[in-house]
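For this view, one protein chain was removed and the others were kept in their places.
Chain lettering (A and B) follows the sequence in which the chains are written, and residue indices restart at 1 in each chain.
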Amino acid sequence: MPTDFRRSRRTGRDPLAAVVLLLFVVFFVLPVLWLLLAATKTDDQLVHTNPLSFGSWHALRGNWDALTGYQGDTIFLWLRNSAVYAFIALAITLVVAVPAGYALALTDFPGRHTLLIATLVVMLMPSATLVVPLFLEMNAVHLIGSMWSVILPYAFYPFGVYLAYIYFSTAIPRSLLEAARLDGCSEFGTFRRIALPLATPVVALVGFFSFVANWTNYFLPYVLLPQSNQFPVQVGLGTLLDDVPQFNPTVGSLAVERPELALATLLAITPVLVVFLFSQRFLVAGMLAGATKD
Amino acid sequence: MRHTSRAAGANRAGLSRGRTRAGLAAAVATLTLGAVTACGGGTGTASGAHGSFSPVAQTGGALTVWVDSTRLAAAKLYQQENPQVKMNIVTYDGDANGSNYLQTKVSLFNRTGNGWPDVVFSSQNNETSWAVQDGFTAPLNKGLIPQSTLDQWATGANAPCTVDGTLYCLRNDLSQTVLWYNAPLMKQWGYQVPTTWEQYEALGKQVAAQHPGYLVGDAGDTFTPEVFMWAGKCGANQITGPKAVTVNTTSANCTRMASLLDTLIADKTVSTSSVFSADFDKNDASRILMLPGPSWYGGALFQGTFKTPAKTVAVAPMPQWSADSTPSVGNVGGGTWLLSAHSANLKAATAFLTWVTTADDYQGKLAPGYPAYAPAAKTWLAAQAGSGYYANDITTPLQNAAGQVWSGWGYGQFSQEAIWASTVTPGVTAGKTIVSLLPAWQTAIGNYARSDGYQVSQ
Partner (left out) sequence: MSTVANTVGSERAARRRLRPVRAGHGFVAAYVVLLIAFGVVPTVYAIYFAFTNAGNTFSGLSNFTDAADDFRFLPAVEHVGLYLVFWLASLVVFVVGLALLLHRLAARGVSRALRFLYYVPGALAGAASVMVWLFMLDPTVSPVGFLLRALGFSTFNDVVAPGNLPVLFTLMAFWTGAGGWIVVMYGALNNIPTEVLEAARIDGANAWQTARRIQIPLLRKWIVYMVILAFAGGTQLFVEPQLLSQASVGVAGRDYSLNQLSYDFAFQTNNVNAAAAISVELLLVGLIVATVFVARSGFFDAD
């Protein structure tokens, strides 16, 4: 059992390891802590007070009111759009990528190698010039302006297919599958009864990464979505940034103060963190428990 | 055995399914590729020769207007005052911060042949450097807007919109440079507001000696060349044709302004941090004696960012070189409105365009920046002066400066601000003098201009 193993290692507790782990915690978390505290300050306090000091509840309230007042609750519209695009695309990705990864890893068919190579090539292609053909494709099928013009490209997630491929090729023992086939299972039956129950970690992994990739994608919706009420929250943040006087001095009375932007950023990243916490349980579940016939 | 026959059965079924699926995949591929290549093409052109303009079929419909969030109020006000006009208002980033969104989308629309907005606001004033070639903008002075209206724009305000005599956009606001100063402090220390650059430099040296820590200017912004070099008539950006530019940054005009800045930087009375940077806000904001800068400093910088108390900030004309007979000031930005040549609703679009650039209801009363349309500017100035924030009458210097923007600095496709920021600012931060960086600045401008297709001459 994993716990037994770890407990037996505890005798060799390494202070150096603890220091290293702690240093990295500071490295990763400090800027986010700053962001958290920045949302509680006024713009003046942001510059003039200690970076890690708490502002005031009053200022936080003010920032919240200003943020929700921006173009009338648009932030919630953006969040809703992000959620719709990300979850629908995620569902499609899971249905598509997990079986594909399984087949690439554990079955043999003509074109298997070609598919792996094509996936790799497409993954490695820089995206700058892919926007134009994508736009033309979407226009050709009259999807410009529809949310499917971003959801369908999101659903194509080769990184996830490769994750599933590596997982299935390393984590499922051949003996298990042979046992199933010996019992007369069809390929789909094998997949459904043996591989899928054991695939919880990779489903969580692919699902989570797909969700994050969809949620944080900026350029595709920026170019493909014509109406501002379709924007996901990432593009919305860009819009807010463009109204910060320090970046755009002529913005006038509609200025978005930096603490307001900090609050918007926190709202934008919270769903990702929630999904992470939810899927963490499944992400790292590991060992198979004696599932072969021998 | 059962296993084998089932496997064999699965094989046969799988065979046909596999073939069908492969066929389907191939069909999808061919179809998509075909559709895509069929639509592919170069950049479309709706207008033929310069100025000649054949409108598309005028089928009317909703007026699609692209604005940034600041101009959203204008579009909404127009909708409110004209409820019979069907409008589709879209907010976008206004092409700010080098986003190139408008150019990107127009080139995509040119490929697909549809989707252009009717009227667009851009925070940039150099859109005509690509939009005319791409056939996006409609000529405005060939019958769409009466010349009597167009004549009321400030002198040279529509110069960035004019290509070979044809007007392709309308200027929304001006950002003429003036000298902002702290009136009570100047009075307290017995200084005279300088009218020449020589006096300005002398005063800077005096301040360094008598009141160290106080600033008379800032050379750390991206728009520093537009404030100082433009005003000093430096020939770094002489656009001589649609794709031709003459660049000379080592002339006497450029060198004398650069060495003035160097002297004051060395004295520490001119800062090398941007006025919008955190360290300027923290350390220098309360120690500004004078600040040459654009007209929007009053609202955005002093009132908005520094929260300078009322009756402190005053405006004086930009200093001039004593030997110069014609006054010149610089200009930092100013947005433009464009009318699409592909619009199927020209009448409504032109009506909106004319209203949004000239109406007192918006430009005079709501606009955050100095309107480029002179009558609206009068209303705007009256409102600003009436606010009681400024320590002197800001109307006269701003109005005069509006007509003094030097015409020798053009509006090319390449961004002078970006070039200065990436070439000169790092050098100044590292301790080099601006004079020593002038040749590098020239090379950089030439490089960027050439990569944008310009013919560069010295």
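By our rule, a contact is a pair of C-beta atoms (placed from the backbone, for glycine too) under 8 Å apart; a residue touches a chain by one contact, two chains touch by 3 or more.
Owing to the predicted nature of the structure, the values given are computational and were not obtained by experimental measurement.
J.: Identify the residue among A:Val161, A:Ala199, A:Leu225 or A:Val251 that touches the chain left out of the display.
T.: Final answer for the missing-chain contact: A:Val161.
J.: Name, in rising order, the residues on chain A that touch the hidden chain in the full complex.
T.: Touch with the absent chain occurs at residues 1-10, 12-14, 17, 20-21, 24-25, 27-35, 38, 46-47, 51-52, 95-97, 99-100, 102-113, 115-116, 118-126, 128-134, 136-137, 152-153, 155-156, 158-159, 161-163, 166, 169-171, 177-178, 181, 186-188, 191, 201, 205, 209, 212, 216, 218, 234, 237-238, 241, 244, 247, 258, 261-262, 265, 268-269, 272-273, 276-277, 280, 283-287.
J.: Could you list which residues of chain B touch the chain missing from the display?
T.: Residue positions of chain B that touch the missing chain: 7, 10-11, 14-15, 17-18, 21-22, 24-25, 28-29, 32-33, 36-37, 40-43, 97-98, 100, 103-104, 107, 130, 134, 220, 222, 272-274, 276-279, 282-283, 415, 417-418, 421-422, 425-426, 429-430, 447, 450-453.
Going forward, only the chains that are shown with their structure count from here on.
J.: How far is the middle of chain A from the middle of chain B, if each middle is the mean of its Cα atoms, in Å?
T.: Going by mean C-alpha positions, chain A sits 36 Å from chain B.
J.: Where on chain B is chain A touching in the complex?
T.: Residues 2-3, 6, 10, 18, 32, 35-36, 38-40, 68-70, 72-73, 90-94, 96-97, 101, 104-105, 108, 111-112, 115, 123, 173, 175, 276, 278, 281-282, 296, 299-301, 304-305, 307, 333, 335, 367-369.
J.: For chain A, which residues are in contact with chain B within the complex?
T.: 44, 47-48, 71, 109, 132-133, 135-137, 139-141, 144, 184, 186-187, 222-223, 226-228, 238-239, 242-243, 245-255
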